[in-house]
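Reviewing the structure listed below.
The chains shown are only part of the set, and none of them has been moved.
Each chain carries a letter (A and B) given by its place in the written order, and its residues are counted from 1.
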Amino acid sequence: MLVVLDLLGTFVFAMSGGFEAVRHRLDWLGVAVLAVLTGVGGGLVRDVLLGDLPPASLRDERYLVACLLGAAVAVAAAPRLARGWNRVMLADAAGLGLFAALGAAKGLAHGLGPLGVILAGSLTAVGGGVIRDVLVGKLPAVLHKDFYATAAILGCGVLLALHRLGATPAIQLVAAAATTSILRLVAMERRAQLPRAGLRDGGPSAD
Amino acid sequence: MLVVLDLLGTFVFAMSGGFEAVRHRLDWLGVAVLAVLTGVGGGLVRDVLLGDLPPASLRDERYLVACLLGAAVAVAAAPRLARGWNRVMLADAAGLGLFAALGAAKGLAHGLGPLGVILAGSLTAVGGGVIRDVLVGKLPAVLHKDFYATAAILGCGVLLALHRLGATPAIQLVAAAATTSILRLVAMERRAQLPRAGLRDGGPSAD
């Protein structure tokens, strides 16, 4: 059950990576590469940091298959995806919540402290997108816009709190994933953004 | 014998990284850094993902020596390299085939499935170049041009097929490396490119 959800999340993330590649007019291979790295990148980084190697996504071929399916859909249905982008973002929010919860649970299982658990969960959730953005030369979205990683962080916090309170792992996962996904959807609805750290006049400017 | 070829491949890749640094007018250290990361970067990523740590290129000092030699040649002979770029690309194609075959064989030895083996082989072959391009702020060549990673992928496929058919490891390696290198050379000759995934009018454009 968990694995099926994980594969679905991978598929959705891979589709978003593949779509970004289509927008940048990359060739088929570029689409496949971006789809794979966006789909499994976050989990790869998490597994490397936890020393759980080879990573799950290399041991179980279904993850790479899910990525290639995502890439194929991105190529075949790009105009349709562009028109129905809101629904893609809905699926993306679900994937975000799931990845954050699974990543945090894995960090907890490896004995990390609270901040480490939050880092493991958020990296799993947003790592693939950061890799995608760096490869196509964009400032990673997570650094400057949207209430995206923040939703993942808060979801991980919910998982930690429920873990401390003695809730069962299933309840921890569901509550954490739901918190993240719902926060993300509400933020999309309201176009919420975090306050921006700024330098008023007299400060240095980015060169 | 294999190690000697591996070192030669590392030297060629390091030289290409160092040459890129010279073109960007980096200082000597920048040349050395780009040479090292291009030369051993693909293998580093592969070894990290396979959990084979510290990576071969850190355990055996000859790899880093080969990188520094590549950097020195790039600095000393940059104009000559620029004029004889075709011959450099010839050596690069040989390195590509070798790295793809060695990476795929290592993935196979670690029990990965077919897609994992192909990923391990291609990452070994193109990972260093991707790191080089990201560091100097270019869209990684592998994402958008040339029949480069594709040649590596097809070579890995040949290795897998021969493995299934029960060929000896030596035959697997030679056939895979030759397939990749020859495909790459033919593609250079014909300026072959993969079809580009595109959005016709009405689609979104990359912002």
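One rule holds for everything that comes next: a residue touches a chain if its C-beta (ideal position, glycine included) is under 8 Å from a C-beta of that chain, and two chains touch if they have at least 3 such contacts.
It should be emphasised that the depicted structure is a prediction, and the values quoted were computed from it without experimental measurement.
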| item | value |
| --- | --- |
| Oligomeric state of the whole complex, in copies, if 2 are shown | 3 |
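Quick note on the criterion: only the chains that are shown with their structure count from here on.
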| item | value |
| --- | --- |
| Inter-centroid spacing, chain B versus chain A (mean Cα positions, whole Å) | 28 |
| Chain B-touching residues of chain A, taken from the complex the two chains share | 20-31, 33-34, 36, 44, 48, 51, 53-55, 58-61, 64-65, 68, 74-75, 78-79, 82, 85, 134-137 |
| Of chain B, residues touching chain A in the complex | 48-51, 110-116, 119-120, 130, 134, 137-140, 142-145, 149-150, 153, 193-200, 202-206 |
